[in-house]
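Can you read through this structure? Questions will come right after.
The complex appears here minus one protein chain, its other protein chains still in place.
Then we have chain A:
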Amino acid sequence: MEQRILVVLPHPDDEAFGLSGTLAKYISQGAQVTYACLTLGEMGRNMGIPPFATRVTLPEIRKKELEQSCRAIGIQDLRMLGFHDKTIEFEDQEQLDGRISALLTELNPSLVITFYPGFSVHPDHDACGAAVIRTIGTMPEEHRPLVHCLAFSNNHEQSIGKPDVIIDVKDFLNAKMESIKAHRSQFQAAELLGNGKLSDKEIQDRFGTERFWTYAI
């Protein structure tokens, strides 16, 4: 059982589809979760239908959505690190790694969850995962936490194989769906849930399992 978990992801809503059920499950078993969200997703393309957000108002809206999602999951500690959407791969690495390193020192997590670098589609995802892996790689081996990665690029299994951590989250689908729905500016996107309403069975099949790859550092 993991007691202290640090989640490092770049965008509000990155937590919702891939690991909200797992986090809700761990939290129900007593885990303390810190979620470090690098940006406010301020360059997102979904603005509601019809659009209710602008480039100017989107950061504040997505911040509130993120807070609501964290409440739905039960996350005890949310940190918003203030980086700018789409720029993580261009950031000063020393500064980025320094922020992650400070969190690792402060929280001493037994498990860190992030994106699998190179297999997570969005440049921010890959750069976020790479920064976490790089930073943990500088720690003495005996102090390194376990690292579980999310991956979803096309054909990722051909390179990194099948996920070795498979979490059944069917008992936590309420929290997961509330987390997804909290991201109201993103939620209406057709590619996420489609246009129709999903049946309970479809929700279970589609969202009932979450998958991670243990990263060997």
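Criterion: a residue touches a chain if its C-beta (ideal position, glycine included) is under 8 Å from a C-beta of that chain, and two chains touch if they have at least 3 such contacts; residues count from 1.
Operating definition for what follows: contacts and distances are computed from a predicted model.
Among the names given as "Small subunit of phenylpropionate dioxygenase", "YojF family protein", "Amino acid ABC transporter permease" or "Iron-sulfur cluster-binding protein", UniProt records the absent chain under the name "YojF family protein". Annotation: of A:Arg45, A:Lys162 or A:Lys197, A:Arg45 touches the absent chain (contact as defined above).
Only one residue in the set A:Arg99, A:His122, A:His148 or A:Arg211 touches the chain that does not appear here, and it is A:His122. Chain A residues in contact with the hidden partner, per the touch definition given at the top, are 43-56, 86, 121-124, 153-154, 188-191.
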